[in-house]
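A protein chain is absent from this complex, but the other protein chains hold their places.
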Amino acid sequence: MSSMFGARVQRVEDDRLIRGHGAYLDDLGEDALVAAFVRSPHAHARILDIDVSGALDVPGLVAIYTYDDLPDKLAEPLPLLIPHPTLTHGRTPFPLARDEVNHVGEAIVMVVAADRYLAEDAADRIVVSYEPLPAVVGLDAARAADHLVHADVPGNLAARSTQERGDAAAAIASAPHVLELDLEIERSASTPLEGRGVLARWDDQAQRLRMWTSTQTSTGVRAAVAAKLDLALTDVDVITPDVGGGFGVKIVHPWPEEVLVPWAARLLQRPVKFTEDRREHFVASAHERAQLHHVTVGYDDDGRMVGLDVRFWHDNGAYVPYGLIVPIVTSTQLLGPYKPDAYRVEFDSLYTNTVLVTPYRGAGRPHGCFVMERTIDAIATALGLSRTVVRERNFIQPDEMPYDQGLIFQDGRPLIYDSGDYPALLAKLKDLVGWDDFAAFQENARQEGRTVGIGLACYVEGTGVGPYEGGHVIVETSGKVKVATGLTTQGQGHQTMLAQVVADELGVPFEDVEVVTGDTRRFGYAVGTFASRTAVMSGSAVALAARKARAKALRVAADALEASADDLEITNGIVQVKGDPDSGIGLGTVAVLSNPLRYAFDDAAKAATQFAGSSDDSKPPVAEDDEPGIEGRAYFSPVRSTFASGMHAAIVETDPETAEVTILRYCVVHDCGPLINPRIVEGQIHGGVAQGVGGALYERMAYDDSGQLANASFMDFLMPYVSEVPARIEIDHLETPSPLNPLGIKGAGEAGVIPGAAVLAAAIEDAEGIPVRSMPMSPSDLFELRRAYSQENS
Amino acid sequence: MTDATELHDATELHGATEVHDVRLTVNGAARTAAVPARRLLSDCIRHDLGLTGTHVGCEHGVCGACTILLDGVPVRSCLMLAVSADGQQITTVEGLADPDGTLSPVQQAFTECHGLQCGFCTPGFLTTITAGLRTTPDPDEAQAREIVGGNLCRCTGYQNIVASVLRAAEILNDRKAGRA
Partner (left out) sequence: MKISGVATLNAPPAKVWAALNDPAVLVATIPGSERLEPTGPDSYRITVTAGVASIQGTYTGEVSLSDKHEPSSFVLTARGAGSPGTVSTTVQVTLVDAADGRTELSYDADAVIGGMIAGVGQRMLSSVAKKMAGQFFAAVDDVLTGAAIAGQPQEVALPGAGQPAAAAQPASYIAPRPAAADGQTFTRGVLVGAGVALAGVAVGALIGRRSRLCPNQS
């Protein structure tokens, strides 16, 4: 039997989904009442009055709730999920606004009715009177603080955070050369095709809640809902249905709807459901990517960085339920594969009257990569050196691993790179894209009147973030293997990938392994799906669980086969003496034998009953430290994250007249250690690259000065179609195994998106000869940039 | 526990709102629904007819997840009222496979080429491509991209979707020639 690890096996998820038999949140709960919300049309306002009388005549109306109806813990602000010592002024929303609203889209009234149409009818007829207040929009306004988002947060400053290693100021002061750069990235968002949704059923007899939510963390939601509704954890089930994409936005919890819907279900003694529409997703979920950076770098004649100082400002929107994760990731992952002698980073996280900002695929790395890569390119340009050579001179070398960057990472642990070979990665990339041949190509193109450019960008990614994940493996008497892990799935093929791991560990056919994720009934301790951690965390946990089950199976089989466990192997689900296929017994039979029975419930079970002669009567049927059944439960908790890395190169052509950017080639070299399913990893890279391209060239949240989101729909928020994504994404892999987990792997989920803005900025700059310091770059942006540059330089 | 909420059932509710009888042939079967005039076809298919394979991604006709075939032509069901489809033939993703369960060439290609990840946009692609291959049975890569040019996917980056279109054409031709 060949190994499943590394196999390009087709996904087990596909058959059901391809037939239209998926069960996404809105597909469930046909019998439920439906919720809709009255949301603020103002970016900042005081609520004066809520008049619901106009809604009373709507047929099918059941309930209307405002803040005044919320009891106890529901009347408190939603949790601040990730506290941090520097987050001195953290603010989170109430589930329904109390006296003030702080962004367009903030929920004020919840309506419950027989269906969504009627609920919206009722919501439309509710009249809220406001006193509009000045809106703070954009980092400039937030910093100037002429107006405040929260009256008790001076300067709109949620947090100011600093990390430092060495004395960057001194290093820069004494450096042979110094450069300063201002770099900006604009706001975008995850925008999965399926928005958020919640369904809740309250069982009044059992006093238990069962809910489904389109989430990236069912255990997180369960804990939060149990706390808010005063229920024991064991009285709440949270089941993650099929989820139509997450990309980070669905890690936030509890959304107001996630506590209000179950609360209403319990009050009304009826199932209640909420499915957001696209506009709601734009104005009531979360965005990411808006930061402004000022870099000062001191370097020597070789282009080596002796001192790097980064000061940046992060727009966190109206509230910070997810704490400072995005800017913390920027500040630490900015260093990439490099080792400046001294580094200082300081950021301000600022409130604005806009939608909250929480991680979106990359979670602060794209910004950090953009800043570092533009800085290195600027150094190369200043010195007239090759961009690849300057990078090589700044790389951490393979023999310096593990490398301690001297900072604290987003998991609260030291930022130590465990493994990686950046010079090898760069060599592969140059080879793949034909880096050294490009100059000639560019010159030929110039002769033809074409403007082409090449860029590259390198990144490092801390994956497999803790604190832990767990896995449970059980061999059933049928021989089938059931696996459960607590984190969730949004299309990453976890059921396939984890089945591959278990099939290998146990020695069973891949088709006999069935995996369940994200169901608190099946596995109750978990963290969630984010930070490219599933393969590392759950992969390792189910591998360890499978090993326990395997050891147990061998022990039981050894008794039955009267052999030593060391002489046994499991192949294709049969336990046999090594090299003796005729000796085998099926794992299902072993499972039967592992559970001493009084009653034979079927034919196979007879073998385990008291008179079947299979037990040693000098010992108890179940040994003291043992359990019936072939099961294994294990947890994986690494000492710190494991570092994947990658480099992208892009060749672009810009149109001299229309300033359109066309990507001629896009190359990815990627190191996530050994690949469990190369097809799935490539799919993840494709998707990430598409989001990187979208974010670099097309996507931008267009807020006007009064805090209105002008492009809150797919008509005006430009997610890439097939025509915007490179026709071919060329991928090569490097595999430096991780020493930090039993499978030696690293995460791959976010890799594709991280260097998107950086690499395209670099390629455009190379084509145009104009410094690119701000992204995204639409044709109009490029047109203006050209104009401004030629004015400055004329 | 007594179910104390005495809600009107749908018929009575709609008794306060006028409903219209809509007769459709959906995936070959005669179906009827009684719906208010403003009911979207997408909601009718999903909730009144219980065929939840067709998904709603934006409700403004841009993403294409809700695409069904109306008399064979791909149509955004979120942009249609159920009452305007009265008397017509609809094919949804649930109707693409053969009665014996054999996947259609397009469905098969998607599974072979890893053309789906979360699967939410997929039904819209499947119906669109099914119709596209009828018009262009032997597309080259540019034509394949054109066929899927109006559907959004956030997961796959489209690479494997385009590959699926080309593979689907292959399978289609193989089946016609009796090779598969």
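In this document, chain identifiers A and B correspond to the written order of the chains, with residue numbering beginning at 1 in each.
Here is the rule we use: contacts are C-beta pairs under 8 Å (C-beta built on N, C-alpha and C of every residue); 3 or more make two chains touch, one makes a residue touch a chain.
These figures come from a predicted structure and were not determined experimentally.
Contact with the undisplayed chain is limited, among A:L28, A:V52 or A:A608, to A:V52. Among A:Y24, A:Y65, A:Y319 or A:Y417, only A:Y65 touches the chain left out of the display.
When the missing chain is restored to the complex, the residue among A:A75, A:L268 or A:I770 that touches it is A:L268. Taking the whole complex into account, chain A touches the unshown chain at residues 50-53, 55-66, 68-69, 113-114, 264, 267-269.
By our rule, only the chains that are shown with their structure count from here on.
If you average the CA atoms of chain A and of chain B, the two centres end up 29 Å from each other. Those residues of chain A that touch chain B in the shared complex are 10-11, 13-15, 17-24, 26-27, 30, 59-60, 62, 114-115, 117-118, 190-194, 204-205, 242-245, 247, 268-270, 277-278, 490-493, 679-680, 682-683, 685-691, 713-715, 719, 721-723, 725, 727-729, 752.
Touching chain A in their complex are the following residues of chain B: 1, 3-5, 7-8, 10, 13, 16-17, 36, 38-39, 46-47, 50-60, 62-63, 65, 92-94, 96-97, 103, 107, 110-112, 114, 116-123, 126, 141, 145, 148-162.
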